[in-house]
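Left out: one protein chain. Kept in place: all the others.
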Amino acid sequence: MFFKHIYEENLAQASYMIGCQSAGVALVIDPRRDIDVYLDLAEKENLQITHIAETHIHADFLSGSRELAAATGADILLSDEGGADWLYQFDHSGLKNGGTFSVGNILFEVIHTPGHTPEHISFLVTDTAAGELPVMLFSGDFVFVGDVGRPDLLEEAAGYSGTKEEAARQMFYSLKKFKALPDHIQVWPAHGAGSACGKALGAVPSSTVGYEKAVNWALQIKDEDEFVAELLEGQPEPPKYFSMMKKMNKAGAPILGEVPIPRKLTLHQFKTKMNNQPILIDTRDKLAFAGGHIAGSINIQDNNSFSTWSGWMIDYEHPFILVAQPERIEDLTRALVRIGLDNIAGYIPNLESWARSGHELEVLDQITIDELKHELDAGEVYVIDVRNQSEYDESHIFGSKKIQAGQIPEHLDEIPKDISVILHCASGDRSSIAASYLLSKGFQNVKNLTGGINAWHEAGYPAEREFFSQAISA
Amino acid sequence: MFFKHIYEENLAQASYMIGCQSAGVALVIDPRRDIDVYLDLAEKENLQITHIAETHIHADFLSGSRELAAATGADILLSDEGGADWLYQFDHSGLKNGGTFSVGNILFEVIHTPGHTPEHISFLVTDTAAGELPVMLFSGDFVFVGDVGRPDLLEEAAGYSGTKEEAARQMFYSLKKFKALPDHIQVWPAHGAGSACGKALGAVPSSTVGYEKAVNWALQIKDEDEFVAELLEGQPEPPKYFSMMKKMNKAGAPILGEVPIPRKLTLHQFKTKMNNQPILIDTRDKLAFAGGHIAGSINIQDNNSFSTWSGWMIDYEHPFILVAQPERIEDLTRALVRIGLDNIAGYIPNLESWARSGHELEVLDQITIDELKHELDAGEVYVIDVRNQSEYDESHIFGSKKIQAGQIPEHLDEIPKDISVILHCASGDRSSIAASYLLSKGFQNVKNLTGGINAWHEAGYPAEREFFSQAISA
Amino acid sequence: MFFKHIYEENLAQASYMIGCQSAGVALVIDPRRDIDVYLDLAEKENLQITHIAETHIHADFLSGSRELAAATGADILLSDEGGADWLYQFDHSGLKNGGTFSVGNILFEVIHTPGHTPEHISFLVTDTAAGELPVMLFSGDFVFVGDVGRPDLLEEAAGYSGTKEEAARQMFYSLKKFKALPDHIQVWPAHGAGSACGKALGAVPSSTVGYEKAVNWALQIKDEDEFVAELLEGQPEPPKYFSMMKKMNKAGAPILGEVPIPRKLTLHQFKTKMNNQPILIDTRDKLAFAGGHIAGSINIQDNNSFSTWSGWMIDYEHPFILVAQPERIEDLTRALVRIGLDNIAGYIPNLESWARSGHELEVLDQITIDELKHELDAGEVYVIDVRNQSEYDESHIFGSKKIQAGQIPEHLDEIPKDISVILHCASGDRSSIAASYLLSKGFQNVKNLTGGINAWHEAGYPAEREFFSQAISA
Partner (left out) sequence: MFFKHIYEENLAQASYMIGCQSAGVALVIDPRRDIDVYLDLAEKENLQITHIAETHIHADFLSGSRELAAATGADILLSDEGGADWLYQFDHSGLKNGGTFSVGNILFEVIHTPGHTPEHISFLVTDTAAGELPVMLFSGDFVFVGDVGRPDLLEEAAGYSGTKEEAARQMFYSLKKFKALPDHIQVWPAHGAGSACGKALGAVPSSTVGYEKAVNWALQIKDEDEFVAELLEGQPEPPKYFSMMKKMNKAGAPILGEVPIPRKLTLHQFKTKMNNQPILIDTRDKLAFAGGHIAGSINIQDNNSFSTWSGWMIDYEHPFILVAQPERIEDLTRALVRIGLDNIAGYIPNLESWARSGHELEVLDQITIDELKHELDAGEVYVIDVRNQSEYDESHIFGSKKIQAGQIPEHLDEIPKDISVILHCASGDRSSIAASYLLSKGFQNVKNLTGGINAWHEAGYPAEREFFSQAISA
């Protein structure tokens, strides 16, 4: 048996290749959309990809199943459980609870495990060449390492109101099936730490049934109502693009053929496109962005959160242009097409040509902890904390307004234009996104707290919540 | 004044950027089709490309003028000389003998210099900021370093019969204009050594009027008829694709937008495409090709002659697939689109998947000088010398048949199928192309002389032409 | 808890980083010698490497512990079990059975598990932030997925005669400790499929105690003598370099500072070095090597077995030169320094300069299945099967001589020089190594069976062992 865990860090998303070497065939579970990783791996291992399977209709990335099938001729195996609303709308072989299929010597049993979504299935795998004992469970967004899938996404992100409690109850019953499995089975979920599909995912990629039974909080609660209440509490805000993913994954993602690397725009081409007011995404370092950027651009830095923040900030209907280094364009494009943001109108490598052709760059003012204290003492400022609710609850600057960075666009009306607006997060990354968005919408007195609230701790200031209270309340 | 000589080695083709730094503008002469080299240079030098000019309708590469205009918004300046048959068929600003135009402080005078082609013009350039003296002549395919443009291409390659003598006479009169220029002027032609557009081009990129007047053979002959006879003699075979270039450059090359890098094919995709019998171009080393290749493939090695041999061997109407390393695909694609071979259906990086999926590789037998001697002694063999006529005339294996490698497809009927056919060139590269073509057409007793005729010299054998005579005549 | 499985495919070697995110610290288990993979990972994860541990004195790769300690200032934790002969000879913190240490919140318990080696220890890991239950066992070369470590290496490879039976008995008792662990614990060994440290390692990177108890052959045998006999039978030949590794890892590997990328040699430099008769390792494809190579060079192809075959074929005392592509030099150098082959005198990218400066290339004759049949019919040939004993035992060409490729140097006397010698393996890779070695030693009638015995099966010939018997015995 061949096994490979394929992890995409931007989305904290795991896919898997399971192969039978003696038959020379393999299956891929939950492929991402840039599929060359699977093709290259199969070629290296001398395996032919003959099967593709999904655990459920994903909300956080665009499935690569159709792309991979087009490249390999493999069959797509998908859940037909969950009812009419949750049926995939493109050609596939349907799977039902209790069903089985084989890939060479490897036997896959289908277990219907609703909760995260109604159609969700898991795969119990047995290497029949080694024995009759199952070896692994591919649990998708059902059981994670240390957590279970969130049942509220359909309601929060996809607009199916009133479904989340019902889903939480389904999860409770699905977990009973999990508990019935033997301790020794490896558990390989669809996400790792950092995914928005669960609230407390561990940084260890896999677990075992026995360990999760003993340690996972969700498997300790015996009472259904208590479980439901606990599960629904404190889930983070789902990114805005999740509803789009649900819709596209159900209907079937468009086939790309290959990753569509955007072109480098000449100054002439860039100026022409600028006339149509495209979205400008500046992927440079927040310090460089603060030092100077093209007016109107949003600063989504090129790091592990690039996909997610692009999903929050970029309009799917609107073409957009990247400011990015040529050697990074391929990776950035992959990060974007993985969530279906295919509408890239090109990129420019830096701001030099633009600046030299007579355009002044805009600056995003940075402010230090000391300057913030000074401003607070001196008069009126409006401090926005753009972190998540849970971070805010733990400790925050007294008097600060809480607006999560991705939700800034919906809260423009609440933000004053006549006084100084200071944004901060933990270390300045998310607040650079939010501050750049405000600048792009015409706000002028916007400043970013350099170093964020972390700098405050590092500066040795007391960690009490009341730290700034006097200044602000004064 | 800014000046840059931009040389493309595959086609021995020179283009030029001339700029005026104080005005921030530049002109490109005879751009190639993959235009990023000009865009990057202009960006680096902080110049805007505002003008594009051509010396003539090129036969050996596809012009990038329209591509560059689309990317920059520049004007295209083209010859309106030479008569109705030679008018460009797309939008441009027309140039006539004696006309002038300026790019910032740089003055360009148009000189009609027919001979290579009827519409051919040259550009005499003066840096008016420095003085009134001309500094350079951009001579296109009129005067090269040590040679002049060949007047026979239209007849030989483009099928305009009966034109070459007339063209040679025009060249004679155009050269009188050249002789009238002052000695100090730099001469920058459109080609360097290795181009098929002239017969004796030097490996020095530029010359001066004074030096060419003293040294260039074509400027020493006083008598018109003698000149015409000399000029028409001994011109090499023009590559087959030249007629296609003429047609496309006159009508206007299709605009690519960017270099269309082909995709890597999965085994599944490759097999599917193989059903439609594509042309297979194997770009690997001749030794690797000899060791094993997919039956039916042609071996055009990835070296400086790749463009030209592709132009000889690949059908413009037929899709083709490359066997090439991923890191070489971009350069190879550029080499192909420079001559308009845009019909690339994909590539495979090596033969492993194909071989592992149950296909035996075909071998091209190699033969050493010693083995050749042995075969010649032992019995009947058919030796084909695939070099150019001029190389053959200098020295060759007695009794060998002369068929230039690119013309093998037209001479299949002459080649015996029942005895051993041994191909050779100077060092084994061209004969590997020719031999692979024969294999692809079903010839079975084909062998390539390892090392070619060079190996024979290096082995210390006497260089007389009669060397092999006895064996073959016996 | 942070966890990362770091796998080096050339040696099928696994190392691990286990970190505590809240304390910002990490430990690396069994690091390889090119340590940037750990440095980069730690930087990305914002962890400081404070501890380094080894499971045992490795025989198959050079440990990177000292290298990593020099780069990070981390402590090295090593076994002090096994007796005086097996004590590490450089500074370290000693570990004993039953001892514990912590890295942030992560608790490590030391279990002495001799068998593969006397000093071997395993690490049982508990994430104390999650609970008191152990989560993983790092089993080194004690328990693999589907196998256990071989006890015979010290005797076979390191020359400690009479130790292997004693070691096998120790393994039997160590396995009792393993059986006492709970089923749910993940098992992460030091090797995957393809390592020479065990005989039947699976291609799945990890397992669980429960699964191994049920499936691993070594845990099924109840009788000690039966276990010992079974364990000692059929172990593959250990590569020649293993004894060198043992010695160096005990004494402490030299610290490199960084991977010492060798220089590209000019023709002048190469010729100078060739006067001192260096070892020449030609890493090109076997087909290209067969087509032409520098006389005297050994063909170790650039693939996943490069390290191991280099360990078999290259003398540690002698400088050697690579024939390799510039873009592959870094990876190849890494593969070599991982087993301590630091004596690289440079590389040449191809054979062109050499060939053009007047040296004829040597050809390695290839032979097809059909030609082999023909040769067998025609007269005397000597067929050498260079595969492992176990492959040979399964099916082989009747009458062929079995000499494992890496042992060819010790068997030169047995090989005839006056008749045709045909080498084969499964697919032609190993036999290309062996054949090139014979050529380098002056054998002249050497041929490589293209495609190996696999081609025979694919050609549809019957798979019986007697297939060729008549021809050879005739």
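Labels for the chains are A, B and C, by order of writing; each one numbers its residues from 1.
Operating definition for what follows: a contact is a pair of C-beta atoms (placed from the backbone, for glycine too) under 8 Å apart; a residue touches a chain by one contact, two chains touch by 3 or more.
Since this is a predicted model, take the numbers as computed values, not measurements.
Chemist: In the full assembly, spell out which visible chains the left-out chain is touching.
Modeler: The chain that is not shown is in contact with A, B, C.
Chemist: Considering the whole complex, which of B:Asp183, B:Asp315, B:Glu330 or B:Asp393 touches the chain not shown?
Modeler: Only one listed residue reaches the unshown chain, and that is B:Asp183.
Chemist: With respect to the chain omitted from the figure, which of A:Leu95, A:Leu265, A:Met313 or A:Ala455 is a touching residue?
Modeler: Candidates A:Leu95, A:Leu265, A:Met313 or A:Ala455; residue touching the omitted chain: A:Ala455.
Chemist: Looking beyond the chains shown, say which of C:Gly73, C:Gly159, C:Gly234 or C:Pro416 touches the absent one.
Modeler: C:Gly73
Chemist: From the listed residues B:Gly24, B:Gly73 or B:Pro205, report the one that touches the chain absent from this view.
Modeler: If we include the chain that is not displayed, B:Pro205 is the one touching it.
Chemist: Among C:Asp85, C:Glu224, C:Glu258 or C:Glu394, single out the residue that touches the unshown chain.
Modeler: Answer from the full complex: C:Glu258 touches the omitted chain.
Chemist: Touching the absent chain: which residues on chain B qualify?
Modeler: These residues touch the chain not displayed: 1-3, 5, 21, 130-131, 133, 135, 146, 182-186, 202-211, 213-215.
Chemist: Name, in rising order, the residues on chain A that touch the hidden chain in the full complex.
Modeler: That gives, for chain A, the contact residues 284-292, 327, 350, 355, 358, 360-361, 363, 366, 368, 450-451, 455, 458-459.
Chemist: Write the list of chain C residues that the hidden chain touches.
Modeler: Those residues of chain C that touch the unshown chain are 36, 39, 43, 46, 48, 71-73, 257-258, 261, 263-264, 266-269, 352-353, 356.
Everything below uses one rule, namely that only the chains that are shown with their structure count from here on.
Chemist: Using the contact definition from the top, classify how the chains connect: line, ring, star, complete or other.
Modeler: complete
Chemist: Tell me the rotation angle, 0 to 180 degrees, that brings the C-alpha atoms of chain B onto chain C, to the nearest 5.
Modeler: 180
Chemist: List the interface residue numbers of chain A and of chain C, divide the shared ones by all numbers used, and answer same when the ratio is over half, different when under half.
Modeler: same
Chemist: Tell me the chain pair with the top count of C-beta pairs in contact.
Modeler: Pair with the most C-beta pairs in contact: A-C.
Chemist: Taking each chain's centre as the mean of its CA atoms, which one is most distant from chain C?
Modeler: Using the mean of the C-alpha atoms as each chain's centre, the farthest one from chain C is B.
Chemist: Determine the centre-to-centre distance between chain A and chain B, using the mean Cα coordinates as centres, and give it in whole Å.
Modeler: Taking the mean C-alpha position of each chain, the two centres sit 51 Å apart.
Chemist: On a C-alpha centroid basis, what's the spacing between chain B and chain C, in Å?
Modeler: Computed from C-alpha means, the inter-chain centre distance equals 49 Å.
Chemist: Out of chain C, which residues touch more than one other chain, so two or more?
Modeler: Chain C, residues with two or more chain partners: not present.
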